[in-house]
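The complex appears here without one of its protein chains, the remainder shown in place.
Labels run A and B following the written order; every chain starts at residue 1.
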Amino acid sequence: MADQLTGFVNWLENLLLSLGLAESFVSFLMATLGVLTIMMFVLVLDVFLVWVERKVVARFQGRLGPNRLGPFGIIQPFADIIKLLIKEDITPIGADRILFNLAPPFAMAAVLLIWAVIPFSDGLLGADLNVGVLYIVGVGAIGTLSIILAGWASNNKYSLLGAFRTVAQMIAYEVPMVIVLLVPVLLAGSMNVSEIVDSQGVWYIFIAPLAAIILLITAIAEIGRTPFDLLEAESEIVAGFHIEYTGMKFGLFYAAELLHALTVGALFATLFLGGWRGPFADQFPILGVFYLFLKAFLIYYVIMWIKYTLPRIRIDHMLNFNWKFLTPLALTLLIVTAITEKLIDQYFVNITLTLYVGIMLVANVIIAWIVLAIVRKYAQSTRKRVGDERSIAQPPLETPASGSD
Amino acid sequence: MTTVQIIFIVAAAVTLGAAIMVVTTRKLLHAAVWLILSLLGVAVFYVLLNAGFLAVAQLVIYIGAIAILMIFAIMLTRHLALDIGPQVHRGWPWALLIAILLFGGLIWLLSSWSDVSTELPVMSSRADPLTDLGVALVSPNAYVIPFELASILLLAALIGAIYVAWPKKEKEG
Partner (left out) sequence: MIPLSWFLVFAAALFCIGLYGVLARKNAIAILMGIELMLNAVNVNLVAFWRYRAPEMIAGQAWAVMVFAVAAAEVAVGLALFISIYRQRKTIAADEINLMKW
């Protein structure tokens, strides 16, 4: 199919050139067309995600979910969109109008930009950046920016407080995420995302499982889903930074959050689960696209599973967890992976693949064991400190002198 | 007018326009958002100069960290959430004069330099600046010492910033 796609692209280019347009303008037009294609595909998928989310949450909670509109309720998202579109568009008094309206498109843009570097198939990706992984980190920061602008521009103290907490959480969890994103870069020897996929003969989740787990945790914190969704919790902070947003602006935030979860799934699949690789994906590139989305939806299902099972974590527990547990663990993991890789390169030059995978797996298991032992000791000491028998306050003993009244 | 020239002129106009808005706008938070736009424009310039890693590093460091830090500091240092009073002090015409004179001086200096209109030399396609940069920053006979010093500088800045901004404990009694 890649040949057919290239053929189609060449035919279109020749058509435009024969219309007499300049060469560089034609290439600019083709690039714009490519961008629009990816964007449309992803946004249409986003509409489907609303339905998936509602059905899955219903099944987790033991009920059926939407099943009235269309077969299995598949027309439900369209009803949702129409409802959001016809709602009244309110801008609160005293709100900073420009920033208030600018924040939702920013949030959506920050998610759409990530899709530019994810390879859909062999050689089928938006931009073959040399520094793809760093680009993903940078674009995630734009999402943080949109939230703080939304919080400030709403002229509402709960909104501002929610925005502060959001940014604190997102910036805090960016640190272990960047460190853990370096592990596939280290194993593949390049920051180019398609090269990372190409060098996954064995999926990286078997070589660095701990890094995959930490990436999942920090990515869930980055997108603001439970258990890290204090930012938009209705019972704690009155829905946080998007209190004042109505209608389609809120719809953009909501859609951006769902799409961000799928994007994280696609990212995880690309970096750790081999991306578009699978049986027969070389001969039929359309199978590559299918495999990528299969893996992305699997991780999306895991993220939803975590969301609808675990309770919310308090903000100070969240930040403690990040700075005192995840960051040292991520740093240790990176150092150990780098040293192990270097030692293997130096001393076992002609190593077989299974032995290589085995050594890395054993290193990860050792780190996990040590970490669990430390956590267990810490938990035991905390439990002893808090739960031991302590003397309850006793009333003063009745002496003969005081009972004379 | 080739496409690259058009892109250059558009990017330059956007960046300089955003920079002028940074220094003249009344509302401080708007100035921060204009600063983000001008930093994005500078990232476009890095791409035009074939320094792709620097462009993405600019995105991550400046927009992802420094701009957000500035917005935070703006929000934490407002007695009232308003921008009242003049935002420039009384000597601002002198500042404008100095800036214009400096610009004129720099233009005159550049125009009297003979090599100022060199054309773009062809960069050999073998060169992968990213790998070269990575190797240069850690090799002992290249730039490992400035690299380590920059890390120590960042560590010192981190510790210093935390210490300076730590809230003082209230004295009892």
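The working rule: a residue touches a chain if its C-beta (ideal position, glycine included) is under 8 Å from a C-beta of that chain, and two chains touch if they have at least 3 such contacts.
Keep in mind that what you see is a predicted model, and the values were worked out from it rather than measured.
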Which displayed chains the hidden chain touches across the whole complex: B
Residues from subunit B at the interface with the omitted partner, ascending: 2, 4-5, 8, 12, 15-16, 19-20, 22-23, 28, 31-32, 35, 38-39, 42, 45-46, 48-51, 53-54, 57-58, 61-62, 65-66, 69-70, 72-74, 76-77, 79, 86-89, 91-92, 94-96, 98-100, 102-103, 106-107, 110, 115-121, 123-124, 127, 129, 132-133, 136-137, 142-143, 146-147, 150-151, 153-154, 156-158, 160-162, 164-165, 167
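The working rule: only the chains that are shown with their structure count from here on.
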Where subunit A and subunit B are represented by their mean Cα positions, the distance between them in whole Å: 29
Residue ranges of subunit A in contact with subunit B within the complex: 22, 24-25, 28, 96, 98-99, 102, 129-131, 134-135, 137-142, 144-145, 148-149, 152, 160, 164, 167, 171, 174, 191
Touching residues (chain side subunit B, partner subunit A) in the complex: 2-4, 27, 29-30, 33, 36, 52-53, 56-57, 59-60, 63-65, 67-68, 71-72, 75, 128, 130
